[in-house]
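Note that this complex is displayed minus one protein chain, with the remaining chains in position.
Should a chain be cited, it is by its letter among A, B, C, D and E, assigned in written order, with residues numbered from 1 in that chain.
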């Protein structure tokens, strides 16, 4: 746990941890982009489930759909653009991790089951663990 | 070859070959979407290489960048949304095919080497072969 | 019919049939882009009509709206960017065909009547017939 | 001229002149949307031609490309969504006006000839004249 | 009132009143962009309130959401890109005006109260008054 906290701190304060998220590539990648949107996905589910205003519930579903799309996009970018063959050799589960997490993001559009939202966050965290491991 | 032609005909004329490309899912997927954009990517390279108008060359690079982004997007959607675990069992090379093809799309932004554009088309065709095999 | 099948095959396998869909122009146009999205529009209607899950029905309407927008966009691009005055002389019904088809795409947002979805597909097929006639 | 000024004033101050620009339809259409973007297109040309900063010139071309795309989009929406068959009967030149204006918008991407930018503005003004005539 | 009408006329017919709306900057800004979208927001509310078609009401809410987003975007661009420190000195209420108007645009997503739509229009008009004052 201490180790994980240290990695998180490290990631935010050290310019050395910065790498790329466009195809220049500019060298800036960060799983936080996908995670923030996934937090929104789960929050939309919670707001939906806690309301009985019909219009509000409908809006929460539409907004969740957009946020889940962003999760998928940010994960796909990370998978294709950041990870290199040598990372895959060291972490052979990578393809499967991304496939499952993006599928969960798709699944989160079809349900308001908060457990699916939580699973999405957990799967992103597993990806983040691999990501930060490659940064050491 | 005959087999491939028949599959292509089949795909275009038979409503039975139609399946899904959004997360409804609506049931409509087609690797043609990625391929058409990849044709543009390669065409932009050819137009670039055949011109000596500086502004035209610059525009071709910017437009190629956008088209390559669409290739990536359409491939990612196909990978995550259409393919199911049973497809992966029958075609274990799927993850690698998509990873390589989307990486080639990224590479095509950085170069005007038409061989890269052609490789992108070939890799999409390999994906299309698997796709149509799962449709039989 | 044979003729149409051959044209379709030809279009997919021959690099010579390739022309343009951006304003470079890159030389790649294809009515298939509009048709694939129109298939989604109709599929969304069918999924909507076959379900009694309220949230699912709402999502199908929102997604149909986006897909219909893409149909309009792809048709407009084809009309303005691909077709030239000489095509219009040979096919004077062109403006009317595009106007009606894009209006039908708009109409398909407002209804779940599958006949409207089918009409949209038929009108795109009429446009495709003219398109492929100009390619001979 | 007085007549045109009065129409312009009228359009801005009277809620009665308001009609629709989405497919709800919400009832709000206005050729000003296309015109404002076309002003940007022409201004980008002028800025480009008046500068010798290479990077600035490149940016002006890229931005002009985006603005010209918006011009096309706003014109297409007006053509398909606002105009009705009865308008076309009274103004049979409508299809041709829109086809030419959107083609000019495409042409404005490929050149920095300010005369093309001015022609785009003039063609939009012709469309606006028909538009406001249908509003009387 | 006469003064305001004259300013409006002036703005539309005089090329001298034209300034910038991208970061080139191209020199074309116009509060009309935000206002037209805000008219749609209010019109969506009215259409919603005047209908008892459930699907239509749902679509009006989704479309209103998109239009309100455009209002926010156009206002933010005006605030950051057009206005300069000297304008702020002369009109110290500027920050507050924009903050309130963009917040009202956000609020208009959550309600179908037409008074909120009208307030949004009024706040944009206040911004437009400052804008045209800086153009004199």
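Here is the rule we use: contacts are C-beta pairs under 8 Å (C-beta built on N, C-alpha and C of every residue); 3 or more make two chains touch, one makes a residue touch a chain.
Because the structure is a prediction, the values reported are computed rather than measured.
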Omitted chain - touching chains that are shown: A, B, D, E
Sole residue of E:56, E:76 or E:132 that reaches the chain not shown, by the stated touch rule: E:76
Missing-partner contacts on chain E, residue numbers: 23, 65, 68, 72-73, 76, 79-81, 95-96, 99, 102-103, 106, 109-110
Missing-chain contacts mapped onto chain D: 55-56, 58-59, 62
Interface residues of chain B (partner: the chain not displayed): 58, 61-62, 65, 109-110, 112
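Definition applied: only the chains that are shown with their structure count from here on.
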Label of the chain whose CA centroid is most distant from the centroid of chain D: A
Listed pair (C-D, B-C or A-E) duplicating the A-C contact set, over half by residue number: A-E
Same or different contact residues where chain E meets its copy chain A, judged by the half mark: different
Chain centre separation (chain B, chain D; CA means) in Å: 35
Residues of chain D whose C-beta touches two or more other chains: 23, 65, 109-110
Graph class of chain-chain contacts, one of line, ring, star, complete, other: other
Contact pairs between chains, per stated definition: A-B, A-C, A-E, B-C, B-D, C-D, C-E, D-E
